[in-house]
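Pasting in a structure now, in structure tokens, and then I'll have a few things to ask.
Removed: one protein chain of the complex. Kept in place: all other protein chains.
Labels A, B and C are assigned to the chains in the order they are written; within every chain, residues are numbered from 1.
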Amino acid sequence: MSLVTGDFYSEAIGMYTEFTAILPEESITKKNKGKKYPTLYLLHGGLHDHTSMIRDTKLYKIIGEKFPEIVVIMPNCDFSFFTDYHGDYKYAYKFKSFICDELIEITRALFPLSHKREDTAIYGWSMGGFGAMTAGLNHPETYGYVGTQCGMVNMPWAVATRDFLKVKHSIMFGKDLKVKDTEYDFYYLIDQMINSDGVKPAIFHSRTEEDYLGKINEEFYEYCKELRMDYTTIKTLGIHGWGKDDAGLIGFIEWLSGRMKEEVK
Amino acid sequence: MSLVTGDFYSEAIGMYTEFTAILPEESITKKNKGKKYPTLYLLHGGLHDHTSMIRDTKLYKIIGEKFPEIVVIMPNCDFSFFTDYHGDYKYAYKFKSFICDELIEITRALFPLSHKREDTAIYGWSMGGFGAMTAGLNHPETYGYVGTQCGMVNMPWAVATRDFLKVKHSIMFGKDLKVKDTEYDFYYLIDQMINSDGVKPAIFHSRTEEDYLGKINEEFYEYCKELRMDYTTIKTLGIHGWGKDDAGLIGFIEWLSGRMKEEVK
Amino acid sequence: MSLVTGDFYSEAIGMYTEFTAILPEESITKKNKGKKYPTLYLLHGGLHDHTSMIRDTKLYKIIGEKFPEIVVIMPNCDFSFFTDYHGDYKYAYKFKSFICDELIEITRALFPLSHKREDTAIYGWSMGGFGAMTAGLNHPETYGYVGTQCGMVNMPWAVATRDFLKVKHSIMFGKDLKVKDTEYDFYYLIDQMINSDGVKPAIFHSRTEEDYLGKINEEFYEYCKELRMDYTTIKTLGIHGWGKDDAGLIGFIEWLSGRMKEEVK
Partner (left out) sequence: MSLVTGDFYSEAIGMYTEFTAILPEESITKKNKGKKYPTLYLLHGGLHDHTSMIRDTKLYKIIGEKFPEIVVIMPNCDFSFFTDYHGDYKYAYKFKSFICDELIEITRALFPLSHKREDTAIYGWSMGGFGAMTAGLNHPETYGYVGTQCGMVNMPWAVATRDFLKVKHSIMFGKDLKVKDTEYDFYYLIDQMINSDGVKPAIFHSRTEEDYLGKINEEFYEYCKELRMDYTTIKTLGIHGWGKDDAGLIGFIEWLSGRMKEEVK
């Protein structure tokens, strides 16, 4: 496979931004001339960047073994929580717009990516889990699959309880800190979704035994498992992270590979 | 020479941040075993990043020809203007602290850099010119040489006239937008400096014929040239940039090389 | 534009190999959804690598100004002269096969490149000029444009006179060092070409005033200018390199842009 790192100017973020990508190897591309590849957008956690998944996990090897025909795109989104910042310089820091629109458009122009929702997934860890679910639940027309690994799955709770992030939260959500019943409230979004007629993404929810965000993930699990929706969950050993020996990441990639290939049939 | 790109976690910025560096080649290091190298911190402009100077100029070649024994460090500082953000999450976005303290400390720990002020310079283009002058005029104990290339040399003017940046300015300088007579007002800083007994950096001021920031640069030139201080200026062909065929950058590197080598004698 | 660096496994070279590429920016890709881009394969000189053109020239800026809709691919080919090595481990060091086949196939699979010969160019400096002309003259069905910048345009002369490279030449051309009237002899190839009915590449020949390879380039110029073929030449100030202030590189990009856009009409 090909591991590439590059940058481009993002109008939404208002500056040059970096990305790392895994592209299929020749043995795949040779057999599939002119093919458009399925795509996984993979989002980093807070304090991390676009290179973190290559450094901290065996992502490259896992993709090679489990799903070598997928393209993985890892953008750099700072410690942004992937929201459009409030009250900021109007030409910048629109991270949600970046993830949901501009990144999709640019990467589909630069690489041979399928434009179909059943070929497009978004997943992330911790802060990236929040970003991935936000993108996927608000844009089911773009993403067929969405998932979270030890994710921040309850932002109303975070805003109410994590005082040390107060200033940051006000930049993310506005001075009134309203998150409940908005595009950043997953309970609300799922409630809307199951009552709508529109397309719905399949959801993958990966938890670990000793996650410090375990409580909100267990509550989210209790909520989701009863609903009539396409919901898959796993719980692996490990602290806040990708699961012991990357078990959560491996579980997700195996699930995604199975589901995307099923679609093909 | 060695061209390296990497990243590290910055406590001041609150996330992983990237840098690009030029390190001396073997022919230099062989002759100077155990030597600590002079250092140039080189700051990018707005909308640019740590790789811009490699892409947009012949920096690498110029260093090779004019000053191959210097280490050049180019940090990534977003569209930050190199200030410590006001009202922000307290663990993050302290770009001035990053440039003036943390970056110095980290790079001196990772590379064999001289700790002497007469071996340390900071220079930048446009927004980076503002950052470099802010760092150098406030910290003459760290930097012996400071300079600006088509720089934003009059921030009180910018705050008063560039309305589209109002929100950004309030993040940078606080809601009252006070810049005059502060650590970000170069006229004030220079006035303080020439009346102090402390060490003073040598200043290099590079202007171009058609810079859209030409007016404030010409005014700054008129101000500086009359003062009793170590001030050098050049004016080259070109628009807002590094000068036609990098003339401004070349002029600075030649001047810096001459001055640093003079110190050695 | 997007500047990316990555690697992939090359069967022809027998190992992982790196490349750097310039991809079009959003303003281009937005207007041209689904477009396949014209491509320039740009080859480095001896002792250099895939990053040299970014470091040593203003290529990135020149492309941005003169031809922002082209994709530039710069492979790393060691000090190989872009030949298939003789007497080597049979799974490796097939640099000519790499440039002429595998690289084309892989890059067209990974990026949205036009497959048309009138959208495909190959150019190189010094050793890379030898590689580019070898590729282009032997494969006019792939490349519509071929060129050389201060190139090694007379390999029979090199083999006969550059004794210090004798061992290297025997690896490149076999123990008998036969180059004349082979696929590595440009005089022979051009002679064949002008007498054939097949498609023919347009040739761009860039020379400098003080090139240490000036003699063979002037002789080649004298030979080419009299022939009925699509031949353009420029001579700029400068030593062995890209021309003073990149004049040779700029001349080529301007010519290529003009020619490729003419084709479109």
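What we mean here is this: contacts are C-beta pairs under 8 Å (C-beta built on N, C-alpha and C of every residue); 3 or more make two chains touch, one makes a residue touch a chain.
Values in this document were obtained by computation on a predicted structure and should not be read as measured data.
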Of B:110, B:160, B:194 or B:239, the residue in touch with the unshown chain: B:110
Contacts of subunit A with the absent chain, listed as residue ranges: 3, 51, 54-58, 60-61, 245
Interface with the unshown chain - residue positions in subunit B: 1-9, 11, 21, 23-26, 29-30, 33, 102, 105-106, 109-112
Positions on subunit C contacted by the hidden chain, ascending: 7, 9, 14-16, 18, 46-49, 51-52, 78-79, 87-92, 164-165, 167-168, 171
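Methods note: only the chains that are shown with their structure count from here on.
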Whole-Å gap between the CA centroids of subunit B and subunit C: 38
Whole-Å gap separating subunit A and subunit B, where each centre is the average of the chain's CA atoms: 37
Where subunit A touches two or more other chains, by residue: 7, 9
